[in-house]
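I have placed the structure first, in the form of structure tokens, so that the comments after it can refer back to it.
With one protein chain removed, the remaining protein chains of the complex are shown where they sit.
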Amino acid sequence: MSVVAALLDGWTVLLVCAGIGFFVAGTTGMLRFPDAATRLHALTKADNLGVGLVVLGLLPQVARPAEGFKLLVIWALVLLASAVSSQLVARVATDGPPIEEDRNGRTAPAASGTPLDRSGSVGAGAQP
Amino acid sequence: MTSATLFSLCSAALVGIGLFGLLLHQDPLRRIVALNVLGAGTFLLFGAIARRGAVDGLPSDPVPQAMVITGVVVAFAGSALAVSIVRRLAALDALDGPDGPDGPDAPSSIEPSDDAPRDASARGSGDSDGEVGGKSGAGSTGVDDAPRRGVNGGAFDGRPRRSSIEPDGRASMEGR
Amino acid sequence: MTAFLLVAAVAVLLTVAGALVRVVRGPTTSDRMMGAQLIGTGGIAALLLAGTASRLNSTSDVALVLAILAPFAMVAFRRYAAATQAAASRERRLEIDAGAPGAAPPQGGA
Partner (left out) sequence: MIPALERAVELAIGAMLVGLALWSVLVRPRFASIVGFVVFGLLLMLAWMRLGAPDVAMTEGAIGSGLAGFLLLSAAARLRCSEIRRARIGAGEPQRARDRSPRRSSIVALGVGCAAVAAALAAAVAALPHPAPSLAPAALERLPELGIGNPVSGVLIGFRALDTLVEKIVLVVALVGVWGLAAEASWRRAPSVDPSPEIEPIRFLARALPPVGIVLAIYLLWRGATEPGGAFPAGAILAAMAVLVLAAGLGRLPPTAARSLRLAICAGPLVFLGVGGLGMGVARGFLDYPAGFEVLSIKLIEVLLTGSVAVVLLLLVAGPPEEAASANGMRRPEPPL
């Protein structure tokens, strides 16, 4: 194994490990953070950096340059999706009342006093 | 255990789960989800069988794969049809709403009298909401407009067909 | 290198299973959607890792399809949320108008 190949493999190991670290951190945050806004913070780290570092780490391993380009496009798409989804989730979670889920198709009165999910109070941040 | 064995066992479980949900639920949308799980299990069984038929140079037998691709698209078409039926039934229910539980044929004069003012205020508020809240997401769907139209006498649409569609949501069974 | 990439794929899949807990436990609809999105991106990463490990050419195409459709459920979710929130706020306004504890349906609902 030449020095260059060893260096490239080392690059892959390093960056993929870092990416997994971000995934683990993001998931931990998802599970441990108390409300939607902080969980969103954790999610974006896994989205943007987790996938990004894995993609960068895999770049030396691809067979053709075109494959590498596709990997970068995947990262760009994930970034775009993440940015837009974060906006949407953040608006849903912070604007307006928390969303109640319907139960099994029955008509659920959306009266404010009706606790529909265990957590009407959790999460949704400020209720104007 | 090869991947074909593993995923064929998995697919058997999925078929059982989907069947259970399909028979258990009364909510049509949940039935559609269960039906899709059942379909996914069936397709996965095809996939496992295709995997068993792998030969040199091909990881998997292409003929079952092609059938699954066809099946996925047809299953989606069936789900879309079922969803349309569910939506239409919901719209008809909303149309029936002011008539009370006795269905569309009950004349509105037999409504309990204490319901009438509440209905009127509800409808009036709904209208004013349409102005205050602009064309809000929920305020201007066809579903929401239907009762108003029904009360105003322009209720021709839908009603004659009411009898031709089973009102209990079983129509979603035709999804596939 | 193959073994390392597969181990990495397993690791990402396990963290994805962690996000599954968030989907299952909720509690709010936003939390479920965020869990689903984390699973989507984790799925892309696991796909790329396992695909590169087994030298599968088409992996990146599949991941591209997955990535381009990632924000789709979120757009539909926004509509669901808006419908529910609008209906709930209208309900509240109605209660204020009526000065009564709402128009409770006869059968009691949920």
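Think of it as A, B and C in the order they're written, each chain with its own count starting at 1.
As a convention for this text, a residue touches a chain if its C-beta (ideal position, glycine included) is under 8 Å from a C-beta of that chain, and two chains touch if they have at least 3 such contacts.
What you see is a predicted model, and the numbers here were worked out from it, not measured in a lab.
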item	value
Among the chains presented, those that the missing one touches	A, B, C
Touching residues on chain B - with respect to the absent chain	1, 3-21, 23-24, 26-27, 29-30, 32-34, 36-37, 40-41, 43-45, 47-55, 57-63, 65-70, 72-81, 83-88, 90-91, 93-94, 96-101, 103, 115, 118-119, 122-123, 126, 133-138, 140-145, 147, 154, 156-158, 167-169
Contacts of chain C with the absent chain, listed as residue ranges	2-3, 6-7, 9-10, 13-14, 16-17, 20, 23-24, 26, 29, 32-33, 35-36, 39-40, 43, 46-47, 50-51, 54, 56-59, 61-62, 64-66, 68-69, 71-73, 75-80, 82-92, 94, 103-107, 109
Absent-chain interface as seen on chain A, which is shown	73, 77, 80, 83-84, 87-88, 91-92, 95-97, 101-110, 117, 128
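Following the convention adopted for this analysis, only the chains that are shown with their structure count from here on.
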item	value
Between chain C and chain B, distance of the C-alpha-averaged centres to the nearest whole Å	20
Per-residue overlap in chain A, given as positions that touch at least 2 other chains	none
Residue list for chain C, restricted to those that touch at least two other chains	87, 103
Chain C contact footprint on chain A (complex, rising order)	9, 12-13, 16-17, 19-20, 23-24, 26-28, 30-31, 36, 39-40, 43, 46-47, 50-51, 54-55, 58, 61-63, 67, 70-71, 73-74, 77-78, 80-82, 84-85, 88-89, 91-93, 95-103, 106-114, 116-119, 122-124
Interface residues, chain C side, partner chain A - complex	1, 4-5, 8, 11-12, 15-16, 18-19, 21-22, 26-31, 33-35, 37-38, 41-42, 44-45, 48-49, 52, 55, 57, 60-61, 63-64, 67-68, 70-71, 74-75, 77-78, 80-81, 84-85, 87-89, 91-92, 95, 101-105, 107, 109-110
